[in-house]
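Here the complex is missing a single protein chain, while all its other protein chains stay put.
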Amino acid sequence: MTARATKSRSRAGRIGGVSGSIVKCICPRGVKTGYDWSVMAALEVEIWRGEGNDGSWRCYAVPHQANQTVLDVVTHVQRHIDPSLAYRFACRVGMCGSCAMTVNGRPRWTCRTHVSRVSRKGRLRISPLRNLPVIRDLAVDMAPFFEKWRDAEARFVPSPVPVEEPVRPGEPARKAADAGIECINCAICYAACDSVAWNPDYPGPAALNRLWTLVNDRRDGDQDGHLEAAGTGCHLCRSHQECAEVCPTNLNPTTAIAGLKREVFRRTLARPPWEGRQ
Amino acid sequence: MKEAWLFTVQRLSALVLAPLVLLHLGVILYAVRDGLSAEEILARTQGSQLWGVVYGLFVFAAAIHAPIGLRAVLREWVGWRGAGLDIAMGLFGLLLLALGLRALAAVL
Partner (left out) sequence: MRHGSWWAFLLHRLSGVALAVFLPFHFFVLGLAVERAALNDVLDWADNLWVKLAEAGLVVLLALHLTGGVRVLLLEFGRWSDRQQSRIALAGGLALLAGFGFLAAAFA
């Protein structure tokens, strides 16, 4: 095995969250696909195929078209080349957050990612999201992502007493909450985050970002519970800011988590352990 | 709760250490100008209460800060977790404290 092949294997093992052997990509340019290759350039597409942790890269030739998205490419492979390819999508317009995959080493929402923007010399490498168990091919099991979200108490708890004072859009807390509410739960930040990879008990950027919006919501009745929950995990954020780099809706979870750290810091100092817990 | 405390103490010790490290860097640059000798170091430190207080605080803060940081690294990069790690880091902190106070006592 050449050094290059070894290198790509380790890269694949890290980024895809899966391991296995890699075959050199020799795409079947000559295969019959029903397209006129003389007028259409071919994309060389490597896709991770396999179940669970076992799998390998397979190559497909896909015609390149104008304004083609990565999801279009994957769909083409399933419809015209190999119907057994497993992947997940729903809305196709960047709202539902279900089509996230690792594209050329970086987690992306494939329905809004143009091939022309991410392909390297006409090549694409598509694998499942990192940090989540692979079900098959490009489909990961999202359960751990949402279970951690639940365990982080990142859900709205209605205030037992009605909030009389109207929430104004311009007030600082509301602005802080507004900055984080456009999350589409795509788990792209979760896949990009090294702290998630390093700490099994780290809730991840998305859940903590949601927690921060709740802490800033006056209508929420369990601020203390939210901060208690935040205190068990938010310090594991190492401010790499990968989440902010990759977030498709341009949120900045690192800022949100920094806010949680500040509040946890204050809350911890406000109640020393020798005073006991309330 | 424990994690929140470790985090808080880590940041507090960092706030204490930041100005002290800056001072220490200044002292290093000043002290090495014409070579180090035991006499020169002791002349600076012996009998100085200010020196004792500042560097005593330094030793305490470092003995808290280093084990908590090392604990995070061992958890994340080595996968060592649980009570064994906490005990080892506690001992490391005590070792730093003991050696640090011994050094302080030696130069004062």
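Order of writing sets the labels: A and B. Residues in every chain begin at 1.
Simple rule for what comes next: contacts are C-beta pairs under 8 Å (C-beta built on N, C-alpha and C of every residue); 3 or more make two chains touch, one makes a residue touch a chain.
Quantities reported herein were computed from a predicted structural model and do not represent experimental measurements.
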item	value
Absent-chain contact - pick from A:42, A:135 or A:258	A:258
Missing-partner contacts on subunit B, residue numbers	11, 14-15, 17-18, 21-22, 24-25, 28-30, 32-39, 41-42, 59, 62, 66-67, 69-70, 73, 92, 95-96, 99-100, 102-103, 105-107
Chain not shown, touching residues in subunit A	105-106, 192, 194, 238-242, 245-246, 252, 254-255, 258, 261-262, 265
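The working rule: only the chains that are shown with their structure count from here on.
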item	value
Subunit A-touching residues of subunit B, taken from the complex the two chains share	1, 3-8, 11, 75-77
Residues of subunit A touching subunit B in the complex	195, 198-199, 228, 231-233, 235, 261, 264-265, 267-269, 273, 277
